[in-house]
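Heads up, one of the protein chains got dropped from this complex, but the rest are sitting where they should.
To keep things simple, chains are lettered A and B as they appear, and every chain counts its residues starting from 1.
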Amino acid sequence: MSEESGVALESATEDDIDDQPMLKPEEPSLPPGEWVQKNLFSSVFNSVLTILTIVVMAFAVRGLLNYIFSEERVWSAPATNARLILTFAYPESQYARVWVTVGLLAVLAGTSIGLWAQWAGVSAKKLCFWSMNLGSGILLAIVLTQPGVHRDAAGEVLRDADSAVLRKSFATAMSDRLVWWIVGLAFIGAGLLAWNWLGEMRRRTIRVPSSALIFGSLGLIILSLWIVNYGHYAFSDGEFIAISGRTVASTTKQPWTVMWLILVGSFFLGRRISQSQRAVSVKGLMNLAWLLSPFIIYWVILRDPSIDYSHVWTTDLPIFLAFAIGGGAILWLLSYPGIGEAGRLAGVGLVVVAIFQFAAAFTGWYPMLQKARISFVVLALVGLAASNFSGERSQRVRFVGVWVVLMALLHYFATVMNSPATVDVVSENFTGGLTVTLFVTALTLMISFPLGVVLALGRTSSLPIFRIMSTAYIESIRGVPLITILFFFSNILPLFLPDGMDIAEFAAIILGYSLFSAAYLAENVRGGLQAIRRGQYEAADALGLTSPQRTSFIVLPQALRISIPPLVGQVIGTFKETSLIAIIGGFDLLRIGNQVIPAQTQFLGIKRENLLIVAAMYWLITFAISKYSMRLERRLGVGER
Amino acid sequence: MSFSDAHSPISDDLASRRDMIVCDNVNKWYGDFQALKDVSATIKEQEVVVVLGPSGSGKSTWIRCINRLEVHQKGMIAVDGVELSNDLRNIEKIRSEVGMVFQQFNLFPHLTVIDNITLAPRWVRKLPKSDADARARALLDRVGIPEQADKYPGQLSGGQQQRVAIARALAMEPNVMLFDEPTSALDPEMIKEVLDVMKGLAESGMTMMVVTHEMGFAREVADRIIFMEEGEIVEVGTPEHFFTDPTEDRTKLFLSQIL
Partner (left out) sequence: MTNPTTLADRAHEKPPFYRDATIVKWIIQVAVLALVLFSLFFLASEAGDNLRASNVPTDFNFLDVDPGIKVSEGIDTDPDTGGRALWVGMVNTIRMSIAGIAAATVLGVIIGLARLSSNWTVNKVGSIYIETIRNVPLLVQIYIWAAVLASLSSVNLDQGPIHGWVHLSNKGLSLPRVFISDGFYQWLVVMIFGALVARWVHKRQTAIHDATGHDTYPIGSGGGVLVVFAAIGWFVHPVFGFVGGWLDQVAELIDGTPEFGLQLVLSALFVGAAVLWIRSFLNQRRTPAGPAQLSDDDWFRMIFAGIGAGIGVFVVLIMWPGLSSWMINSSRDLFEVLGAKFGDGRDGAPFDAMRPNVVKPGNFANYGPNGLNLTIGFAAVFFGVVLYTAAFIGEIVRGGILAIPKGQTEAAAAVGLRRSTQLRMVILPQAIRIILPPVGNQYLNLAKNTSLAIAVGYSDLVQVGQTIGNQTGKPLPVFAIWMLFYLAVSLTISVVVNFFNVRLKIVER
């Protein structure tokens, strides 16, 4: 099966250009006979090659199918443990929170697709092809898979005297698969019928919107939950032991249906907004929401912090107000257009005080809340840059407004993160499975992106010390394997911290991933920076822009746009690299598949099935992102330049 | 060198005006190669000076030194009484007072035409967005392309791009405009539209220093012509003097080759 779907998807990529609004002049498609002649049997060598490959592939596919459908496979292991693979030990009683998370993501995803996606759709011709491909794939699988086994009344496999498995005859096997014959033929028939009924012209001009295809197929999958009862799942609380019980399908069909409705609903909402006047501001809001979503999901929704309100009133809120009002006032002064050098010197003064604060934190001169020190550093950095982004009144109001919002977010999340969780998890790890994989990926990218940009700017800087420092960092990180860095951060980092300062292992791991990823990201951004012509710098200089202004208004917007394709590659790389959590002690989906499930009494030693499912999950997500990146690359026209 | 003192052939009217650009024995080297040799000249307020010379004669280097895109290594350059030194305040002041137009336009491709023009007024001059927009539209009107405001530079023709570049420089309300071969990268049919804009600018009394190969423009618009070769000033004079009766042999040779 997987082979065939691979072919179908692959052929989809070849002429994805179809998706662009413009109709490309299509090569007249050859009649099947000529096509086979040209592509498969053009010479003696080619014919031999073709036949050889087909034979080898047929054996490989048969082997794979036999493996998947063998009576020895225990697919119930990953199916039963679906919840473990996705959310690890998150308590079932709190599962409403997981659904809220999925709902939030559905709203974000649906709205974003509606706002941004410019899909022209898939031509009817291609849909016909897909249908026929899928049908032929099913038929091929039916023929190639070996006949099933005879079982006794108790479901045990029957064996002969030499304990070899007894298989049904080929004819019985084929008639057993009657349903699948019908399904396969139906797909082929539907494709052929549509093909002939539409005719050459309409085949190419009629387009089904991609959104309809995606949401439709998701809907079909969810619909199937109502019809087929997939998977058993249940846990005795506190133990990772699977007990067969209710099915996955029966317990999740209602929530999934609701999620689907939310997704589609917010898609139409997004479409609606994209045509209105407010599209630009809503897009900005959506970006902010995506940026905040990991924090909200993890610390607010999933952990459900119990906030100590007396502490909030006496400490947290006053500190926030002090920074919002006091800092806002300082920034209001510093962004006064005529402030000149005095502003710069004041900024430097702020930085010195901020550094002093941190030195005090390390040496313990005087106590102060960590978040106050961090807020001060942020204030100093913003203050240092203030003169570059100052302007007349409305500009300054906006500047200070952004500052207040920033402080509100910083202090809110600091409070939330410091509050204990009310959700009681039986494992020492709060999350695991796919959740932790996605969460580590998101946080790593968020931290490493600014760091990588700074490193790239340093490496291309004309200031030699910055260049040397950035290059040394980038090259030494790139020279060593990720796993050694993760070991460093999970084992050694705590040794480096002063007394009284502590870092959760989870945070240490994310820090390790971020510092590693930043070095690679910097190289990608550097490529973009080097592609910007000297004239852009000169024009900015000639206009009198300062170098922070030049960097943020002229250089980075262009460089980052050029770097988008390698940056998406970086996202994929980071996502795949999170599998290393399995080695350093976290419970990500790989560790669960490789160690946790095989340790359950029902599924003792069952590894390969889980690993294949895990691999398929990784494959699906990675493949989707990489396909999206190819589209993006084509739309930006990066390849053609 | 007979014209190292470049002040002599200036008419009385000019002599009484303010000095906008003063260059005094400016020298510049690239490694072993000396690009500018003791270049001295004074450009008065509202004067239009055209710098001519064969390629590689140091014209562009000189004009780029004047707003410190290149750093001269010896000598003195002052613009409107402010010396171009390592002093950050002076560099800032001079750059925001001197407009520059490049051979390759160097518009910012990721910004619309109007954003290209308003960027510096908003962030360097700290003008409110509405004022900056109004000024930009007025300037686009002046260079003759008011309808292109919301397009991206990539959607414009070369001549239109160069006119946007001029508008972008003018938006900073400079005292001096520098033009570094503004028409060299243009197709012949677009040169005129750019030269017309420059002519209008000169008539409005802008101090201009123009490096160009357009002899017609030089003859018609220039108050003075400076001829450079191998990094030094060879001859300075009014257009009539320069085109009809040049003193130096090297000038004659150059004119015989191009005219």
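In this section, a contact is a pair of C-beta atoms (placed from the backbone, for glycine too) under 8 Å apart; a residue touches a chain by one contact, two chains touch by 3 or more.
If you're wondering where the values come from, they're calculated on a predicted model, not measured in any experiment.
In the complete complex, the residue from A:Leu86, A:Ile447 or A:Met469 that touches the missing chain is A:Met469.
Considering the whole complex, the residue from A:Ala96, A:Leu178, A:Leu497 or A:Leu632 that touches the absent chain is A:Leu497. As for the chain not pictured, it touches subunit A at residues 3, 6-7, 9-10, 39-40, 42, 46, 49-50, 53-54, 57, 341, 344-345, 355, 362, 463-466, 469, 476, 478-484, 487-488, 491-492, 495-498, 572, 576-577, 579-580, 582-583, 590, 594, 607-608, 611-612, 614-615, 618-619, 622-623, 626. Although one chain is not displayed, subunit B still touches it through residues 18-19, 22, 24, 27-29, 31-32, 34, 42, 71, 73-74, 76, 78, 81, 83, 85-91.
FYI, only the chains that are shown with their structure count from here on.
Rounded to whole angstrom, the centroid-to-centroid distance between subunit A and subunit B, based on C-alpha atoms, equals 52 Å. Residues of subunit B that touch subunit A in their complex: 67-69, 89, 92, 95-96, 98-100, 102, 104, 106-110, 119-120, 122-124, 126-129, 168-169, 172.
Those residues of subunit A that touch subunit B in the complex are listed here as 337, 340-341, 388-395, 533, 535-536, 538-546, 549, 553-554, 557-558, 561.
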